[in-house]
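The complex is shown incomplete by one protein chain, all other protein chains being positioned as in the whole.
Chain lettering (A, B and C) follows the sequence in which the chains are written, and residue indices restart at 1 in each chain.
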Amino acid sequence: MSNDTITVDQLTDWLTRFRDLVTEQVSYLTELDSAIGDADHGSNMTRGMGAVVEKIHASPAGTVDELFKGAGMTLVTSVGGASGPLYGTFFLRIGTTAGPRTSLDAPGLAAALRAGLGGVVARGKAEAGDKTMFDVLSPALAAFDAAVDVSSDLSTAAHAAYFAAQTGRDATRALLARKGRASYLGERSIGHIDPGAASTALLFQALVETLGEE
Amino acid sequence: MSNDTITVDQLTDWLTRFRDLVTEQVSYLTELDSAIGDADHGSNMTRGMGAVVEKIHASPAGTVDELFKGAGMTLVTSVGGASGPLYGTFFLRIGTTAGPRTSLDAPGLAAALRAGLGGVVARGKAEAGDKTMFDVLSPALAAFDAAVDVSSDLSTAAHAAYFAAQTGRDATRALLARKGRASYLGERSIGHIDPGAASTALLFQALVETLGEE
Amino acid sequence: MKVNQEVPDMKKLINFPETVLADSLAGVAAAHPGLRVDHANRIIYRATPKAAGKVALLSGGGTGHEPLHGGFVGEGMLDAACAGAIFTSPTPDQMLEATKVVDRGAGVLHIVKNYTGDVMNFEIGAELAAAETGITVAVVVVNDDVAVEDSSFTAGRRGVGTTVLLEKIVGAAAEEGRDLEAVAAVARQVNESGRSMGVALTSCTVPSAGKPTFELPEDEMEIGVGIHGEPGRRRVPLAGAAEVARQLVEPILADMDFTGAPTIVMLNGLGGTPLIELYVMYAEVAKLLDAAGITVARSLVGNYITALDMAGCSVTVLRADEDLIRLWDAPVSTTGMRWGI
Partner (left out) sequence: MKVNQEVPDMKKLINFPETVLADSLAGVAAAHPGLRVDHANRIIYRATPKAAGKVALLSGGGTGHEPLHGGFVGEGMLDAACAGAIFTSPTPDQMLEATKVVDRGAGVLHIVKNYTGDVMNFEIGAELAAAETGITVAVVVVNDDVAVEDSSFTAGRRGVGTTVLLEKIVGAAAEEGRDLEAVAAVARQVNESGRSMGVALTSCTVPSAGKPTFELPEDEMEIGVGIHGEPGRRRVPLAGAAEVARQLVEPILADMDFTGAPTIVMLNGLGGTPLIELYVMYAEVAKLLDAAGITVARSLVGNYITALDMAGCSVTVLRADEDLIRLWDAPVSTTGMRWGI
């Protein structure tokens, strides 16, 4: 099976799989948020991605931008909190960057994801080491880009990104939070994985599982 | 040592000893009140008898009526709750009945105690089996009277009263409360000793300990 | 009980169990210039007494039910409230003193919740007032709790939520200038027309006891509790708001007919339950009353008569009429209830 492009249906599967993963891990995400936040990241992501998938099922998207703009808007209008605008903007920018295509190749997805990250930074002003989802997104996309530079296989890139995402997620444990709720804890934020970092790692796990083996 | 009369000093010791006993047993009394009341009988009795003894120490009583009227008034004005007026009236009536004497013989104390019980009934309208302090006072005074009929020894009478008091106290366990807070529990009041019955048993224990061996 | 350092044994914002009442009265005095606190006698008065010739209202009871009663002292409601130790009736000398101070020449109504201790202490207070002063005292004993069977062989029903509505309505009647007999009649009418029922999800902790009055397993609740942390009538499995509402409203409606008249409904928190849950409960209660054909003319949702930190709530329904609704709407300015001024 060729993995040089990813279709709207596959991208839909990606979002659906992400929904499944945050739902399965709802307690884990909330547990992480209990330690350094307000104990709602699991329910926020589950509610948001639940609404996204419900909307896609009601009216399946024909193009990549339709899919991601829809997903982004749904997150923005159904989640609230910090994760709503951040994930929402991430998906919205993916949509606008990808445009009305029906599939993306590896460089196309890489560009769209990078635009998404740009949206997250524009909204949240996070920098590397602030202990946020940025600390997963940024290394994951760097790994994705590096893989795309040497191969057109999306599955390879996704695996590379997921690997970097897991490393990035685990690395947030040692960080002192400077953004988001965890920043209120000061030194006490150290020693806990950031919940948004954990959900973002699930996003790349979902991509890997959607694309299948390399 | 003759025990045919009890002096004001001994009566003062009785009240002091009662203060000591309710203070030692404060948790026990409150525990009983937690089960079927509002968890304050221990602190009510301790506060009240503490005030009584403090007042006696500040200005020792010369006569029996002075002693018990003072004690009664102090209880009425320092306890509140149900036990304040009930114990207060009990002591007040003892005082008025005993009059300005400096000691009481057995029949004299018996009469005073009986008047005290009359005051409790006048205030609280309790009947036998209602699961209140009446169910200790009433059999205890009956035993006291019976002992006084055959002997002038106060210590004997006190022992008889205390024995009946303990029996009366323990018998409240099986009763369904019809007066006081425990009555709100209906059937659930069964199986617990009444806190006021327990403190009244301590009153007779204090009398026994004050008078010494028969 | 640690007496040498100010470290409480329990999760309470207090200094020592013995000083809770005095310390809280100090807070009331510091926070509310509209109130005057007699610390020695533990009485809360209006800073500005009502006009001469008007009936005065005196209530009081054990501490731990805040805002009741001190929070209901002020224009349009009580003239004074006597505070007892926690869950313990105040003493007769307090009632005597307060009666003397609040009387404006038209007599004083004592509002007493039906607990043996409260009834006896107020009774002695009234006896002392009769013996020592020329002040006419009338008494109303509130006994509205349907969880307890009404019987002349027992202590009877407890006074709970209706007390709040009564103090507001009767306060307005006194403020209007009605005489003592008329004011007492309104008080009796309100008492006879109000019914309450409560539920506890947790016990409360009496500071001097230092631990919860009863232990309630995680999956159970007590139905038919009062406001003193005493266990309720029965222990039942924990249920959702709709079912809890049903268990509270049904015995109230079974006890009295509330149809065909405007009602005033209070959804009251017992101290440890946050407002959001009280609103969830009120929604369910309103649905049940509506389904039973009962018209809710006025409502109150919040913590009005509490049991320290107990989690739970109570429902009170009062069968009103035009006069009572008008009195309810009259201006009131207390720390616990305020509108119109």
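To be clear about the criterion, a contact is a pair of C-beta atoms (placed from the backbone, for glycine too) under 8 Å apart; a residue touches a chain by one contact, two chains touch by 3 or more.
Since we're looking at a predicted model, the values are computed, not measured.
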For the chain not shown, touching visible partners are A, C
Among C:130, C:256 or C:283, residue touching the chain not depicted = C:283
Among the options C:66, C:97 or C:167, the absent chain makes contact with C:66
Using the definition of touch stated at the top, determine which of A:6, A:21, A:36 or A:106 touches the missing chain.
-> A:36
Hidden partner sits against subunit A at residues 30, 34-40, 42-44, 47, 76-86, 123-124, 178-181, 183-186, 188
Hidden partner interface residues of subunit C, rising order = 5-8, 11-16, 20, 23-28, 30-31, 63-64, 66-67, 71, 201-202, 218, 221, 237-244, 267, 271-284, 286, 299-301, 303, 306, 308-309, 311-313, 333, 338-341
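The rule we apply is simple: only the chains that are shown with their structure count from here on.
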Name the graph shape formed by the protein chains and their touching pairs; answer line, ring, star, complete or other.
-> other
For subunit A and subunit B, what's the span in angstrom between their mean Cα positions?
-> 75
With chain centres defined as C-alpha means, what is the inter-centre distance between subunit B and subunit C in Å?
-> 32
Just give me the whole-number Å value for how far the CA centre of subunit A lies from that of subunit C.
-> 54
Send over the residues of subunit B in touch with two or more other chains.
-> none
